[in-house]
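Excluded from the complex is one protein chain; the other protein chains are retained at their positions.
Order of writing sets the chain letters: A and B. Residues in each chain are counted from 1.
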């Protein structure tokens, strides 16, 4: 375990302590204890910046399941460092914000921070793991902790609904991703991302290339809320706002982006990869931005805007993958898209984080998030309004904020596509910039709606539950102010990011296409001259403004009135259909009658064993090597058969016990014949004790009656039981034949040789029980003890006042 | 089990004798287990049936006085015996349930083999006795 490993699992360790801190230190808000960790982690990860800036990587390895080639390898390159900094950095701000957002008197802070830390650790694990299985495990932990956080206010029905939905969708994606990882393992024989990238030829030429790609993309798309899986994200807004700011805008939803970026060296360069990701991304972008316009709830607008922004980054990664096709790292024509993706990733985290926090402040101070009730807050909450304005302007792509720069780069990248001349872009390529442009208009529009409806216009105190609306406490404002300042700083001086974060991240996404020793050179500047991109931005602003000014006219339309996403209906009806279907299926087979269940089991056992034996031609009878039968053995066997067969015909309970007991003693006799003295003794004693037990119980039970069942039932019973019997006989014969035909050496030899030497006992059976297989025996007596305790509790403890147990 | 009748006398006297013999034999079986047929399971079942015989001859109260064990507790004690034998070897840096044995010279008995499997088997023995008697007595006492 290295320092890096400890850093990754430190959130989990702290999570263990949180409940105790919450319980015993009630005076201090638990968040203050939590705050230290992401801050320390942030500083720790900052120390890696010089390493990745030099183009170096850090690898720390700890074996986990060596037999399966799974080791807990942590790997820091530009990409994972970027994410680690986002996770710890935004994490610090969110925790700070949450301290003021969540009251220490009313909320279950222990739950909140345990879930949050679980998430933080898992997310660090996702971005730092080199091993795909480890990555997968952490990936699923993020899904679980996300669902737990969404349902934090679990008494609200919508919260649990949203949590369930996000869980189903992301876990579905996670499982298909696991399938994709397994296919990668089949192709390359390793789970290590680095080694897979080194053997990328094996992947590219394999017939499993496409299935693996689609499965992995399903994981990425569900996690990053890409169309049509985006429906879980708006429902996830039921989580407390710090969670929305952290998980559902800045970090977790970007795990899918991370995965696509990580997989780019493996799948990049293929036409399918290019088209699927670009088109899904752009569809998400446009669908999200149009849906956001229709929302009336502040957080819903932000949720759909997150969906659309994620789509934008995704499409950039898709377009950027062509760099592998051309294998040319120097030409900006091919690498701009990746640059834009990385840059916008950072920008989005800053402005969307601050926007969620200001939305939370508005909710906190006014008691509503409905833009129809809000208005005129600018004078009441000037700082909040300023921070929101900065964030929204950045999101809308206005200069001089960082969003403008990345939006321009986005346009450049999309326009560049038309010049590639591959993957039939000459016919379809023009779709990309057009879609991008239309989506940007709607982005501008919802940003305008969000700002002007909330902060300008008439203040409507009569619609608010809170009487005195005022600015939030300073502690709550610190985090959004920091993020807002970053928006401005990155906007004015983008190149402080270029060298430290963007270039190493690009190198990590596109390894191998640069000459050794070469580095990406990134220089982001504001003024490009009057190029197409600038005209596109001007067009967005112009048309967006027209739309906003004419809003009164189209706000009456059905389009604006309904907020529901049609894919929600698909999800809901699918979900209900599944439940109904399984209920019908269950009712059909679960009759509540023991006989039916036994029939199912017996039939399946016979069919399954019969089919398998038939399929592999395993039926065999071998009469060569039989042991001899003495006459008295015949007698014992015949007596046994008679006593067993007699049992069903007896209608007197005492007789039945005695006959069954006789059968038991005959079995004991058989054991002596088969030279198993221990067994014979045990069987004899068990039979004695059992008979006593049966006598005691049957004393209370009613007399056996002649069975009254339909003849057809009787026939079925007879057929099934004879079928089972015949099958067992055949299996037994075949097993014997197989054993004598093939030359298996019995493992018994080991016990016979070593019983004296290793365990000092002459009775091999006993030595096996107490020594060689001691653990089995221990568990067995445990079972016996449980059975006895079960008996006692059934008899002695009775549920009070209930007949229907 | 309830009232004393004259021929119960015969039964009780002979039962005492028989029980004693069975007890002794069950203990022998238990100890002999490592080298001859026997061991915890068999010894335990034998002891359990000996005690059951006593129950057939005497009434509950007398036996409760004569054998003041709680059989349910016996299960727990037996399990602890088995687990601790296993853990003991871990204390010396060996795997769980690793057993040891050696031969010792004793003044009267001569050479005797002592093995750590014995306390383990004792645990088995106790669990078997406890479980068998718990089950049967639970039903026998439930006379409602």
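In the analysis below, a residue touches a chain if its C-beta (ideal position, glycine included) is under 8 Å from a C-beta of that chain, and two chains touch if they have at least 3 such contacts.
Convention: contacts and distances are computed from a predicted model.
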Next on the checklist: So one subunit is absent here. Using its UniProt record, which name fits best from "Carbon-monoxide dehydrogenase large subunit", "Ectoine/hydroxyectoine ABC transporter ATP-binding protein EhuA", "Na(+)/H(+) antiporter subunit C" or "ATP synthase subunit b"?
Outcome noted: "Na(+)/H(+) antiporter subunit C"
Checklist entry - Touching the left-out chain: which of A:557, A:627 or A:712? => result A:627
Item to check | Omitted-chain contact residue, chosen from A:298, A:472 or A:791 | outcome: A:791
Item to check | Absent-chain contact - pick from A:58, A:383, A:618 or A:647 | outcome: A:647
Checklist entry - Looking at A:217, A:540 or A:765, which residue reaches the missing chain? => result A:765
Item to check | Interface residues of chain A (partner: the chain not displayed) | outcome: 587, 591-595, 598-599, 602, 621, 623, 625-629, 633-634, 637, 640-641, 644-645, 647-648, 653, 656, 660, 663-664, 667, 670-671, 673-679, 682-683, 686, 689-690, 693-694, 697-698, 700-702, 704-705, 707, 709, 717-718, 720-722, 724-726, 728-729, 732-733, 735-736, 739-740, 746-748, 751-752, 755-756, 762-765, 768-769, 773, 776-777, 780, 783-784, 787-788, 790-791, 794-795, 803, 805
Checklist entry - In the full complex, which residues of chain B touch the absent chain? => result 35-37, 41, 128, 131-132, 135-136, 138-139
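The working rule: only the chains that are shown with their structure count from here on.
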Item to check | Gap in Å, rounded to a whole number, between the CA centres of chain B and chain A | outcome: 52
Item to check | In the complex with chain A, residue positions of chain B that touch it | outcome: 29, 33-42, 45-46, 48-49, 52, 72, 75-76, 78-79, 82-83, 86, 96-97, 99, 101-102, 113, 115, 117, 120-121, 123-124, 127-128, 130-132, 134-136, 138-140, 142
Checklist entry - Can you list the residues on chain A that touch chain B in the complex? => result 677-678, 681-682, 685-686, 688-689, 692-693, 696-697, 759-763, 765-767, 769-771, 774-775, 777-778, 781-782, 784-785, 787-789, 791-792, 795-796
